[in-house]
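With one protein chain removed, the remaining protein chains of the complex are shown where they sit.
Going in written order, the chains are labelled A and B, and every chain counts its residues from 1.
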Amino acid sequence: MSLSRDTLRGWGFTAPALIWTLAFFVVPFLVMAAMSLATLEGRTLVWGLHADNYRELLEKRYLWRAVVVSLQITLTVTAVSVALAYPLAWIIAFRVPKRWQRLALLLAILPFWTSYVVRSYAWLTVLSKEGVVNQVLLSLHLIAEPITLANTRFATVTGFVHFFTMLLTLTIFANLIQLPPNYRRAAMDLGASAFQTFRHVVLPLTLPGIVTGAFLTFVLCIGDYITPQILGGNTELTVPQVIMVQLGRRADFPLAAALAIVLMGLVTLAYLACARWLRLDRI
Amino acid sequence: MKALPWIFLAAMGVFIYLPVGALVLFSFQGGTLPVPPFNGPSFQWYADILGDRDLMAALGHSMLVGLGSSAVATLLGFTAAYGLARHHLPGTTLMRAMLIAPLCVSYLIIGLGLLIMVQRLGLGLGLSLGTAGIGHVVINLPLCFSIIYASMGAQQLSAERAARDLGATEAKVVLLITVPMLLPAIAAAFFLSFTLSWDEFIISFLLTRFDVTLPVEIWSMLRSGLSPRLNAIGSLVFLVSVVVVLAMETLLFGKRK
Partner (left out) sequence: MKKLTKALLAGTALTALTTGAQAADELNALVWCDHTDPALIQPFEAAHDVKVNLREYEGTGAALALLEQSRPGDWDVLVIDGIDVFRAVEAGILAPLPEEALPEDDFFPQVVLKANNAPDGTAYAVTEKFGYNTISYNADKVDEADMQDLSTVWSDKYAGKISIYDYYMPVMGLAAMADGIATADITADSLESIGKTLSTMRSHAISVADVVSAQTALATGEADIVVGGGEWLTAVLQAEQPELTWTIPDQGAVVWTQSIGVLAGSEKPDLAVEFVKYITSPEGQARLATSSCFWGMPANKLAADHLTPEQKEILRWDNQEDYLAKAQLYPAPDMDLDIEMQDLWLETLSQ
């Protein structure tokens, strides 16, 4: 009897969170999935099992092109962010003197807390033809006339990388700092080169941190509307931008829902690819 | 070679602070365009935004939604973590997976799902700040749960058991032993939730009606034209966030050393 009372109480504690997640996450998701199978006749919504929206996705070039663009941008951003964040976290963890470490980390991620809408806008002004970057390059005589940086995929990627480098620096640093120093010393003592130590000792041990951070980057990046909308110049559209067009201009909820399901599919693929190393409950 | 790490560090510093620096600098712009040349300093844009009724109302709404949704998310995260860590429940792995699942889903999908549900099923919910708050709880609950769950270690367990052996009810144990011992984790979860809710755009954008949160108000300002006002409000928000982060850093982590 005592076990079942224990179980009952456990349920009592866990249930509110589960119910909340069920009611405001699982149910909406199911409604959205059902919506993706509905269709619009004129402006009247017809529920049912229609594949129209998914067929449209294959037939209309701008729709599947958006999927390709989103994937390209997200993969580039994830790779570049990891490549920049890892050495940064490394230097902060192992080169910066202990007493300055927390300060250095805090400084490295402080701009993380600038308003997210404003941050993209700030990049737009920095990258514009009269912006700081062009001015500096001009005065250093590295370029003869201002180059186009804003309103390009480069600008979108820069805006994203800026944000995610900070996020990844944090997750990778947390991982590196937990590494017992003896491991590295032991490897070195046994005659391993610095590279070998990194390749065979440090990297495998920090992989979960990297993959977890990279996965979060993937999820947040591929679903983001603001950054490409402000910085990308609209000459190529990402999936979230196309979703917002369907919502804002046409009120085509079924197609928007189908696109969201596709987005969800991409995230699931990324999850499966990373699942081996993911430690989502250890962030 | 020795200097290489420091050069990299400096370069990253420039990269990380470039947009923030430009943002803050041009919030003091004298003219009406936030691009070089700089002719200032002028505080006119700060005066302008502080006198903007809608913007200040949005600031208040963001505070309200942030505090409310973080409180709920932390509370639900804590009770769930306690239930799963301290009681033997069938299907624990499944429940943990379900609680963490929203973390793996883009905010846009969560927002769109809620929007469709609210519009189609009604459920007495309309588009409002409260509905946006519900969405924020959904995105922050997994984080609160993981942070608190991860910090539920063995040391509290023995203290809890001792208290229970001395006759304390479970409610008393939770309130007098578990919560105080886990306070740093609970506070961290709360602060993190707050900063994420404070800055969240797409869910608020889709789910609010007349009263909007600050990021949504900033977005509509942005759509109506280029102006150093945006720099000013951006700098102000940054200042608020930095104060919160520094407070959290000193309060929570300062003591540990």
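Convention: a residue touches a chain if its C-beta (ideal position, glycine included) is under 8 Å from a C-beta of that chain, and two chains touch if they have at least 3 such contacts.
For clarity, every value in this text was computed on a predicted model and none was experimentally measured.
Peer 1: Of the listed residues B:49, B:109 or B:134, which contacts the missing chain in the full complex?
Peer 2: From the options B:49, B:109 or B:134, the contact with the absent chain belongs to B:134.
Peer 1: Which residue from A:237, A:260 or A:278 sits in contact with the chain not drawn here?
Peer 2: Residue touching the chain left out of view: A:237.
Peer 1: Where does chain A touch the missing chain, residue by residue?
Peer 2: With respect to the unshown chain, the touching residues of chain A are 12-13, 16, 20, 42-43, 60-62, 65-66, 69, 121, 124-125, 128-131, 146, 148, 150-151, 229-230, 233-237, 242, 245, 247-253.
Peer 1: If the hidden chain were put back, which residues of chain B would touch it?
Peer 2: 31-33, 35, 53-54, 68-69, 71-72, 75-76, 78-79, 119-120, 124-126, 128-131, 133-134, 137, 171, 174-175, 209-210, 220, 222-226
We adopt the following convention: only the chains that are shown with their structure count from here on.
Peer 1: Centroid of chain A to centroid of chain B, CA atoms only: how many Å?
Peer 2: 16
Peer 1: For a test of understanding, state which residues of chain B touch chain A in their complex under the given definition.
Peer 2: 5, 8-9, 12-13, 15-20, 22-23, 26, 34-36, 76-77, 79-80, 82-84, 86-90, 95-96, 98-110, 112-114, 116-117, 120-121, 134-135, 137-138, 141-143, 145-147, 149-150, 170, 195, 199, 201-202, 206, 214-215, 218-219, 222, 230-231, 233-234, 237-238, 241-242, 244-245, 249, 253
Peer 1: Mind listing the chain A positions that touch chain B in their complex?
Peer 2: Touching chain B from chain A are residues 3, 6-7, 9-18, 20-22, 24-29, 31-32, 35, 84, 87-88, 91, 95, 102, 106-108, 110-111, 113-119, 121-123, 125-126, 128, 130-133, 135, 162, 165-166, 215-216, 219-220, 222-226, 230, 240, 243, 247, 253, 256-257, 260, 263-264, 267, 271, 280-283.
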